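Omission of a single protein chain aside, the complex is shown with its protein chains in their original locations.
Chain naming follows the written order as A, B and C, and within any one chain the residues start at number 1.
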């Protein structure tokens, strides 16, 4: 359980780092790790006297300051008032395209996932979309998705939004919008670059020397295991409980 | 003052008759006579056990059941949820077109009026638009308006809305959408068909025998001078006071 | 004017073959009315999820009540995939119109405004454009030169949702859940179930009026206590996670779904 806690803490800290500099991040309904990352950034900025961070958690009463119904997040993104968001994907491909619909031939897909949600829209409009998918396997990270729920790069239209990074259980990739692909930034302990190569179904840039994703420093861990877990408990009680029990 | 009261009462009763059968009428902000006509219909329906009438008075707190801001009347009309409305016009022409902008060459018009308000839109969407303009003169009722704020008939597009009748201080005209023009329905006492011919700047159909606009019957007058004035006082205190003083 | 009727009478106003718009789980889902619809043997509905659904859509699909489905997703959230949806997609049990959340809102907005279409940002490059031939990419006819997606108006025959309270005139308190108003503006007819009818006029003060859907849009209301169960209703009651998990497990098989449905319908009858 302690390894599981460490895995989560590394992901949460990595997310806080990825969000550095933003002022408004929106988080999907069932996303405790992204929410924790956003809360960690907020707490760190507050501690360090940096600009405040606004966090919208969809479906939460406490972290909801929208008052115009379900459309407001989408309008807000179109207005350029949302800096960062998280998307997942049943498949994610080398070009950053994501598939939330299913595998095989549409519509009678072999495997059917829930659907595209707001991805086709938000991917265009939110500057810093973090692809977050814990499972790091060749069946998730594929050369080419079977269905493009949302396309990462569309040279035919000007857009401010798109993928910024891909974070999995094993590694962190940057997305290069000019090159149109991923570059390995760091590998989470205890994995190696070879593990990543083996478990990634698509081609990506790999630097000569691959860094290890840093473990959170003690000050960060103190925040995370204190304030953040308390804040999280409000919206994700089961997750916060599991994190506490692992301590 | 009593003649003035009679004039107003005839107009109010004529409006109630024109609205007969509708279930939702919207009334502009400074329109006490149309509002009184709508209230008269509502009271009469209630008295006679007929279907209820909903009255929206723009800018009124008491008669406002919109909760989506200034756009809601317009959306509501587009949805087909407003049956009747009133429009005026600095000029009204033989084809039912109205001008709320000004006379002479646009934009540096000789006479400038406030502007088109919502007329260009609502004329298309509300089935029973009653043109209400107290002044009945050749300068108001013109052959052709200098500026079409809202056009009455547009064969190139399907529409449910348009003019239904024209009510002035002197007469009531029906609008014939197929013929595309006005037909004199009745003349208010003490005027004659010759007065109407003299004071109308456009061509209209005149029946062989022209009826007189009926004076309100005693039961209607009782409603009007009682309940209706009390209701009106809430939104149009000055108007209700003037009507009461004239008694 | 709005009528206040019994739950069964409300459900009887939805006819097989109609298009039915429903809100997302937690926003005010009329589960009791859904039970009444299924009890009445509704079928061939064209379901429009605004913009996604969960248990409600999965129940209607499993019961064979759905001929067509427009949605941005169907998911039981924490409880996982929606099993009858997944099975129905595979077997082609209904015509599927995959969408993306803001496109469903845009279609409703077009209906609200009486226009045949609505432009929408983003989407370009998505395969949704391939599977939605009713959507188009056009050059903006005015303003800056730009490609933009347009989607047709969505005009549901009926909108159905659940809210905490309505007053006797038929005004419904929706709080800041304005997606419920979006449903009602767009739909030809709106049917609402509520926890309770209150005697005060919800439009009376500026504060209470702000969170109200006016009766003008509401054809009929029925009282259904805990009418969203097992889903959450705002801060009135939380979701019954155990019940939803039980559904998720049982509905994996056709037989299990039938057993769940039978219990669900008799539970609703006991409550009524």
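The rule is short, and it goes like this: a residue touches a chain if its C-beta (ideal position, glycine included) is under 8 Å from a C-beta of that chain, and two chains touch if they have at least 3 such contacts.
Keep in mind the model is a prediction, meaning the values are calculated, not measured.
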item: Chains on display which the left-out chain touches in the complete complex; value: A, B, C
item: Touching residue (missing chain; options C:40, C:115 or C:242); value: C:115
item: Residue of A:7, A:54 or A:244 touching the missing chain in the full complex; value: A:54
item: Subunit A residues touching the omitted chain (full complex); value: 24, 52, 54, 64-68, 75-81, 125
item: Interface with the unshown chain - residue positions in subunit B; value: 29-30, 59, 61, 66-71, 74, 78, 100-102, 106-110, 112-125, 147-151, 153-154, 156-159, 161
item: Absent chain, residues of subunit C that touch it; value: 106, 110, 113-121, 134-136, 138, 140-144, 146, 148, 150-153, 173-176, 206-211, 234-235
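The criterion applied here is as follows: only the chains that are shown with their structure count from here on.
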item: Geometric centre: closest chain by C-alpha means; value: C
item: Most widely separated chain from subunit A, with each centre as the mean of CA atoms; value: B
item: Whole-Å separation of chain centres (CA-atom averages), subunit A against subunit C; value: 29
item: Gap in Å, rounded to a whole number, between the CA centres of subunit C and subunit B; value: 40
item: Multi-chain contact residues (two or more partners), subunit A; value: none
item: Multi-chain contact residues (two or more partners), subunit C; value: 181
